[in-house]
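Below is one structure, written out as C-alpha cells; the observations come after it.
With one protein chain held back, the other chains of the complex are shown just where they sit.
What follows is chain A.
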Amino acid sequence: MDFEAVIGLEVHAQLLTKSKIFCSCSTEFGAAPNSHVCPVCCGMPGTLPVLNKRVVDFAIKLALATKARVNPVSVFARKNYFYPDLPKGYQISQYELPLAEGGYIEIEVNGAKKKVGLVRIHMEEDAGKLIHDETRPVSYVDLNRTGVPLLEIVSEPDMRSPEEAVAYLKKLRSILRYLEICDGNMEEGSLRCDANISVRPKGSDKFGTKVELKNMNSFKHVQKALEYEIKRQIALILDGKEVIQETRLFDVSRGVTQSMRGKEEAHDYRYFPDPDLVPIEIDDNWIKEVAETLPELPDAKKERFIKEYNLPEYDAEIITSSRKLAEFFEACAKALPKPKLISNWIMTEVLRELNKEGKEIDETNLTPENFVELLKLLDEGVISSTVAKKIFPEVYKGANPAKIVEEKGLKQESDEAALEALCQKILEANPKEVEKYRQGKKNVIGFFVGQVMRETKGKANPKIVNKILTRLLEQ
C-alpha cells in the first residue's frame, strides 16, 4: 500500500519590538537572568497589561503579506495552565477572534508550485525559560522572555511531505525577515516550529490519527523528525497497530521521536476573554497605513529579478531568499550591468563566506562598491579569475580590490610575447607531456596551463596562455 503524509505546522515567531507585548521591559536576548522583568510580566497581583501598538502593526503586516483577512475586531484570551515558566498561571493569547484568518503561503518543491493555506495568525506572549539542572532535581527559571511578543501562525494540513513542510517554513521565515518583524533564528528560538502529522493510504480523503511533534530547532531537524515519524507511523499501521494521538519530542542525537510521557492528559486550557485587555478594532485606515510600509516580497522580487536581470530561476530564488542579499545584488547590478557575473559570484564566493560565518551580507564589511570594483577588474581582464578568487577573502573583509592588485602587483599578464617565452620554456622542461599531447592526449594542455599559472602566480591570462600553448603544440 502507498501512503502519504498529512502535515500542518504551527510556527511561533518572536517579534522584533524593542519592548515586551504588555509592559515596557526590554526584549533584548541574552541579558542577565531576570533582569528584564517587572511586576506586569512576572504576574504580580494588581498589575495591568497595556498592549504594545507595534505588535499589532507587525501582525497586520504579516497578514497582508500572506493575503490573510484581518478581523475587524480582535480579542485577547487567557489560556490557563500551570507551569513554572508561566508566572501568571495563564498565557495571554487569542482564541475566538484572532488577529487574522485565512491566507496562504506559496511554496515550490521539485518545480511544482503549491499554496499552503493558513488557518490563523494570532498575537500572544512568550513564556519564560527553564534550565534543568543535570545533577540536582531542580530547574532554574528566567523570566526575561516572559511577555516577549509572538505571532503564532497555524497552517492548514496542506503539506504532503517533509520537503513541502521545510519549503513552507523557509518561505515563511523569508517573509518574516523581509517584513523585518522577526529575525528568524531557529537556533536561538526566535522562530519555533511544531508539527502535526498523520499518514493515510494515498488517495484517501480521511485523516489518520495525528501526532504532535516538538523540539525541532532547525530546518534539518524538521526534515529528519518528519521523515522518522512518517516511517514510524507507516510501520505501525502495516503491523496492524494503532497510531496513538500524543505529543512526541524529536531527539536530536538519536534522530528519533519519543513519546512525551507525563503530559498525556488532554489539554484543557479553559480559554476566556481577558478582562484586563479591551478589544482591538482595526479599520481600513489602519490596514492602509500598514500596507504602505510593505516591502516587495520574496516571490515578487524573484519574478522581477528573472525578468529585469535575466537571472535563471535558481539564481533568483537563492538571491531573493534574503532581502539584504537581494538588495546587495541590486546595488551591484546597477553599478555593473553584468547581472549573471554578479549572481555567479554571489552564489559561490560570497555565500561561502556568509555561510561559514552564519552572517547576513549587511553584517559584513563587503560593500557593493568594492565587490563591483573586483568584478570590473576581472571583467575587463585586468586580473585573472584565479587572482580575483584569491583576493576575494580580503575584499570580503573590507579591503579595496584595486589597492590590493596594485600593491601586490597582481595585474594579469596579457603580453603575448612575454607569455610565449614562458610557454616555450615550460614545454621544453616537460618533453614527456609534450609527447603525450602530440600522441593525441589533448587534455595534457591543462597541465601546461597550470604550470604557466604557477610560474606567474595566477597572473597570466588563461585565455591567451591557452591560445599560445595550442599554437606551439600544434606546430
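Convention: a contact is a pair of C-beta atoms (placed from the backbone, for glycine too) under 8 Å apart; a residue touches a chain by one contact, two chains touch by 3 or more; residues count from 1.
Assume contacts and distances are computed from a predicted model.
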{"item": "Hidden subunit of the complex - UniProt protein name among \"ABC transporter permease\", \"Aspartyl/glutamyl-tRNA(Asn/Gln) amidotransferase subunit C\", \"ATP synthase subunit b\" or \"Protocatechuate 3,4-dioxygenase subunit beta\"", "value": "\"Aspartyl/glutamyl-tRNA(Asn/Gln) amidotransferase subunit C\""}
{"item": "Absent-chain contact - pick from A:V11, A:C25, A:L150 or A:L297", "value": "A:C25"}
{"item": "Omitted-chain contact residue, chosen from A:M260, A:I287, A:L351 or A:V434", "value": "A:M260"}
{"item": "Sole contact to the chain not displayed, among A:G30, A:G46 or A:P137", "value": "A:P137"}
{"item": "Residue in contact with the excluded chain [from A:K202, A:K231, A:R270 or A:K442]", "value": "A:R270"}
{"item": "Residues in chain A touching the chain absent from view", "value": "17-19, 24-26, 32-39, 42, 50-56, 73, 75, 80, 82-84, 97, 130-133, 136-143, 260, 262-263, 268, 270, 273, 275, 277-281"}
